[in-house]
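First the structure, which I've put down as C-alpha cells, then a few questions once you've had a look.
Of the protein chains in this complex, all but one are displayed in their positions.
The first chain written gets the first letter, and so on, giving A and B; residue counts start at 1 in each chain.
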Amino acid sequence: MTYKATKVVIITEKIIFDGVAEIIEEAGGTGYTVVAAGGKGSRGVRPTNRASVVDAFRNVKVEVIVSSHEIAEQITDRVAARYFDDYSGITYLEDVEILRPHKFHH
Amino acid sequence: MTYKATKVVIITEKIIFDGVAEIIEEAGGTGYTVVAAGGKGSRGVRPTNRASVVDAFRNVKVEVIVSSHEIAEQITDRVAARYFDDYSGITYLEDVEILRPHKFHH
Partner (left out) sequence: MTYKATKVVIITEKIIFDGVAEIIEEAGGTGYTVVAAGGKGSRGVRPTNRASVVDAFRNVKVEVIVSSHEIAEQITDRVAARYFDDYSGITYLEDVEILRPHKFHH
C-alpha cells in the first residue's frame, strides 16, 4: 500500500543551504536529504573546463517529501522569492508514492 | 521509444547499505545507483548546526529501476520491515520512462 506525496527538489548554491532548510522547516517539512552537486547553470556560469564541473561540488541538491502539493509549492515559491534573484538555483516538483506517510507527517 | 518502469528510492543510513543491496538483488534488481547523502530525519535527529548536515554524509541514497510496480513495492516493503524500526530511512517510488528495457531485465 502506497500513498501519493510530492517531492520538492531544490538545486542551489551550498552557501544558502541554511536558509533553504529554514524555509523547509517553516513550511512543515520534517526531514530532508542533501546531496553535493556540481553543474552548469543557465545564467552563463561557465567553468574553464567541463571536468572541473564534476569535481567542484559547490551546489547542493536538497530533496524534501511533503504530503500536499500546496506545501510543496509554498516551499518552492519562498525559496525562489528569497534567493533566486541573487543566487543560481532551480526548483521543481515530482509526484512520488511513499510507503509510510507517517514518516513525514507531524 | 520509451518504456514505463518504476524507480525505487531508498534513503537510509550508510551502515545498512549491504543489507539493502542484498534485498535489491534478491528481488531481481540487476543494478543500482548509490549517492552519498546528508540530511535531517523526521525522528528528531538534529545535528548541532545545519552546515554540518551538508558535510556529514552518513546516509546513502540508493536508486534502482525495476520493470514492475510489484517488484518495486516488494523492495520497499522488505527494506522497511527489516530496517526501519531500528534505522532512519525513507523509501518512495517514482514513475520513469526508460529507453532500453533490456538494461535492467534478466
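Quick note on the criterion: a residue touches a chain if its C-beta (ideal position, glycine included) is under 8 Å from a C-beta of that chain, and two chains touch if they have at least 3 such contacts.
These figures come from a predicted structure and were not determined experimentally.
Although one chain is not shown, part of chain B still touches it, namely residues 2, 5, 7, 14, 17-18, 21, 30-36, 60, 65, 94-100, 103-104. In the full complex, the hidden chain is touched by chain A at residues 9, 11, 35-42, 50-51, 53-54, 57, 59, 61, 73, 76-77, 80, 84, 90-95.
The rule we apply is simple: only the chains that are shown with their structure count from here on.
Centres computed as Cα averages put chain A at a distance of 18 Å from chain B.
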